[in-house]
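Here's the structure we're looking at; comments come further down.
Shown here: the complex without one of its protein chains, the others still in place.
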Amino acid sequence: MTEPLLRVRDLKTYFVTEQGSGTARAVDGVSFEVQPGETLGIVGESGCGKTVTSLSILRLIPEPPGHIRPGSVIEFEGRNLLTLEPRELRAIRGNQIAMIFQEPMTSLNPVFTVGDQIAEAAIVHQGLSRRVARTRAIDMLRLVGIADPEERVDHYPHQMSGGMRQRVMIGMALVCHPKLLIADEPTTALDVTIQAQILELLDRLQAELGMAVMLITHDLGVVAGSADRVAVMYAGQVVEQAPTAALFARPLHPYTEGLLASVPRLDAPPAREHGRLHSIPGQVPAATAWPDGCRFHPRCPYAWERCRAEMPPLLDAGGEGEPGTHTVRCWLLTEPRRRTPHP
Amino acid sequence: MSVWTWLTLGGAAVLALAVVAELRRRLQTSAPGRRFFRHPTAALGLFVLAFFVTIALAAPVVAPYPPYYQIDIGHPNRPPSAQFLLGTDPFSRDVWSRLVYGARVSLGIGTLAMLVAATVGTAVGAVSGYFRRWVDATLMRLVDVGLAMPRIFVLLMAVALWEHIALWALVLLIGLTGWFGTSRLVRAEVLSLREREFVAAARALGAGAGRVIFRHVLPNAAAPIIVSGALGIGNMMLLEAGLSFLGLGVPSPAPSWGNMIADGWHKMAVAWWSSTFPGLAISLVVMALNAVGDALRDALDPRREAA
Partner (left out) sequence: MPALVDVQGLVKHFPGERALLGLGRPRAVVRAVDDVSFAIAPGETLGLVGESGCGKSTVGRAILRLIEPDAGRVTIDGQDVVALGARPLRALRRRMQIVFQDPYGSLNPRMTVRQMLAEPLAIHRIASGADAQRRIAALLEEVGLDPSFAQSYAHELSGGQRQRVGIARALSVEPHFLVLDEPVSALDVSIQAQVLNLLAELQRGRRLTYLFIAHDLAVVRHIADHVAVMYLGKIVERAPAPALYAGPRHPYTTSLLSAVPVPDPKAQRQRIVLAGDVPSPAHPPPGCPFHPRCPHPKKDARCRTEPPALREVAPGQLAACHFAEQPL
């Protein structure tokens, strides 16, 4: 195995709640690696900690109320980002690691032209002159598929549609040719046809620029089409991690299994013929009070005493590839006979 | 006499403190209450208001002399002393006693005028924002005209028409020229609230305009109305003081803080106290109202509701 580009180990990001009475353990012991050039999908529902994870990597967590616990490690090309000086960190942010956000409406500054905003990163990180940076901005607009880039470069964000703004955001993120792009729900606010455009664009740019992508989303369909490997998060932890094909062919964690079964699909029979959609009972617990033992046990159809008492570690599920390619945080792996739905 | 004066003064202060402490204790259980008292000057402002309200309500007990009583017409302008807490004025009346009775007039006029303004402003703003179209266009042009008119001249003209203005008329006048800002504020709130889905849901359920406005829209607009009301009382009081100072507001010899300043004005050089203390009282109360208003704004901000 090659040296990973990004290695996150035992990341814990906690928040002190307003009353000061409790601690929200938003991210609680997350570990994963991103290899150069690959796409890692991080999937989970709201409140699972996927966005906090991505913000923690760039140390964009507001402190207070948040803080990254000592002992957490975020290594980018072998350097621990958590111990860097602010100056060194700034040299990495936006330059080697770039990020795009969900909301293309609010992530752009309304009083600057899109050209200025794209050029800014190039000026700051690469010391380009204004003129050269402007040419670079036009190139970026062309790269992200915006027609008439020479004209568009002087437009303001409000003159563009949501899809175009997201393209501009991607252009901004890529202007310094980062090695890692963190895309946090990049298509959630967009219509399906525009979403398809943006996903295709990300795929193409990744191939052209050879960067790694961390694709954070709630949409299993999006990761199925774009990711090489997938990490499923639940209640602040990674509960299953596997190559995309293996995960969808053989989901082993009951949460992954339930999630996959509860998505209405174009390629499966509808309710009229089939009856109910599978649904996971209950709801995600609050981050201030994760359940004891396995955090999924109150909603799990297979749970038994051990699940209530003891938190399972990430266990190796075997399958193809080296050990550790498919890991699952579930005691079922030690007692596979229990995997029969309860009456 | 003077022991009683000090006793009542101390009593009023203790009572005001007790009110603040009790409020603090009761509100500590709710999130908005905690946010209110987190504001650095909120408790102080509340104390000042509680103190003045107490002495206003208990004026006959607190004041050592009747407000019109001329103690010794031969010796006016006595400086503050143990007997005359804040001295006496050019007409030889006890300034403290008049300040106490004046609190009734000034606070009363300010509060009542604000109630008038808030009621009219809320009604106009709600109707304008809810029904929109020509209703809105017409009412808002009216408001533009109202805001463009120099208020003090309008009041001066109106007051000049009366020989001797009654207090209720003064309240109405100040209130009815002061609702324009409130109506704009309420209209803006209503315009955004009426687009919210819970309002559409209420209409879909068959709720009429009145029910929608009173049960769904206005309760959600209450916070900004209350805050602007608290800040507005101070404004109304200053206006009353200004008019009274010009001799057009509360007629002498009835004491209001404004005409007390006017009464002592000419003797400022020899008897600074008879104008200064009512002036200080106005400043204190207005500052206290602003502090409480700001703290209310923080406390009632609906964006913090979920937190």
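Here the chain labels run A and B in written order, and each chain numbers its own residues starting at 1.
Operating definition for what follows: a contact is a pair of C-beta atoms (placed from the backbone, for glycine too) under 8 Å apart; a residue touches a chain by one contact, two chains touch by 3 or more.
In this text the structure is predicted, and so the values were computed from the model without any measurement.
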Sole residue of B:V61, B:A137 or B:I152 that reaches the chain not shown, by the stated touch rule: B:A137
Among A:L220, A:V238, A:C294 or A:L314, residue touching the chain not depicted: A:L220
Which residue of B:P40, B:P60 or B:P219 touches the chain not shown here: B:P219
Touch list for chain A against the chain that is not drawn: 45-46, 161, 163-164, 191-197, 199-200, 218-222, 224-225, 244-245, 248-249, 258-260, 262-267, 270-272, 276-281, 283-284
Footprint left on chain B by the chain that the document does not show: 134, 136-138, 140-141, 196-198, 200-208, 211, 215-216, 219-220, 302, 305-306
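The rule is short, and it goes like this: only the chains that are shown with their structure count from here on.
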Distance from the mean Cα position of chain B to that of chain A, given in whole angstrom: 54
